[in-house]
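What you see is the complex with one protein chain gone and the rest in place.
Let's look at chain A:
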């Protein structure tokens, strides 16, 4: 969208893979593609054709995949919606949906209170194959749920009442112990029940109870779990911060505990995709959107593992991050094979041996070969060679992948092998550079 309707659509940032950046608590609900957008009479701005519409709990996001830009309407500014009419006449026309927005002086405002009129109406024309019914229903649901209002309240009240199980970021990190009393006196009210050691203990207990309740509710049924996903992520985040902040004088305990702590931290960190792309929400767009989400997701694991990730590892990491709505291996493969057709920074690669990996496009074989060269040129390696596990350690890769790299380097003539008693070892290929006429002098 090169010219986003000023005053009506808010620009939205896109990730490297072309997915919109969502707010921390925002969850994607429904996707429709091939939507044309117009403004109803009164305002003359050019229409947008063929956009992808993503409905979230907070916004309606319009993504122009060709221009790599996006704009959004905050759901708070929606005044009324007019679903497509089901009449005999409309069977042959594309379904249209009108959304009336709160506005003030020709600009859309975020809530009804500050609006003076409801003069702007956006018309969405569904030109795709899929029926807009699911979208319309879902829009009704999210408008009903008013998730954005809860969020607004949270961020306002969050600092006032540390009991609300809400945003860990606002309650913990922003309010350090130093400025507890100094700043914002109008926000802090002294509550006698919260004073003293008893108060602290009570606070702890209440927090525990709340967390417990959350857990119980979450696991009571899967649907509830989905709606609790956000809170669970929050909880994980809070536990992580707590672990980090745990006083270090208690470290007289065994080292094992420290290690365990780190493990838990990493575990909690990988609980992470708040808004997984699902078949239900994305429908026909499923694999494409999944491909984009996956491309964004694998960036960090890729960096950690030296630019290459075995497909199996990616599958496990991705599903663990999703937590629910797990994807099948076939879906993963399909999503990966779409990468070739969309503009993302990762690619799938099949080694000669059939091993499938994900690698970032910036990852080059030259770099790996350079690092291997340094490795095999060490005096020790010149005498004894290197094994796949040596290479794995040095490159930060899985041994199976390291072996693929070694074999590829051998194919290029960079390395040669020694198949001795202690297994397959690789050496710098000095043979290939030897000149038979001078080598014996």
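In the analysis below, a contact is a pair of C-beta atoms (placed from the backbone, for glycine too) under 8 Å apart; a residue touches a chain by one contact, two chains touch by 3 or more; residues count from 1.
Note that contacts and distances are computed from a predicted model.
As stated in its UniProt record, the chain not included in the shown complex is "ESCRT-II complex subunit VPS25", which appears among "Exoribonuclease phosphorolytic domain-containing protein", "ESCRT-II complex subunit VPS25", "Pyruvate dehydrogenase E1 component subunit alpha" or "E2 ubiquitin-conjugating enzyme".
Of the candidate positions A:21, A:150, A:370 or A:411, contact with the unshown chain belongs to A:411.
Among A:67, A:200, A:370 or A:439, the one in contact with the hidden chain is A:439.
Considering the full assembly, A:420 is the residue among A:11, A:199 or A:420 that touches the omitted chain. Even with one chain removed from view, chain A keeps its contact list with that chain: residues 385, 410-411, 413, 416-421, 425, 427, 429-432, 434, 436, 439-440.
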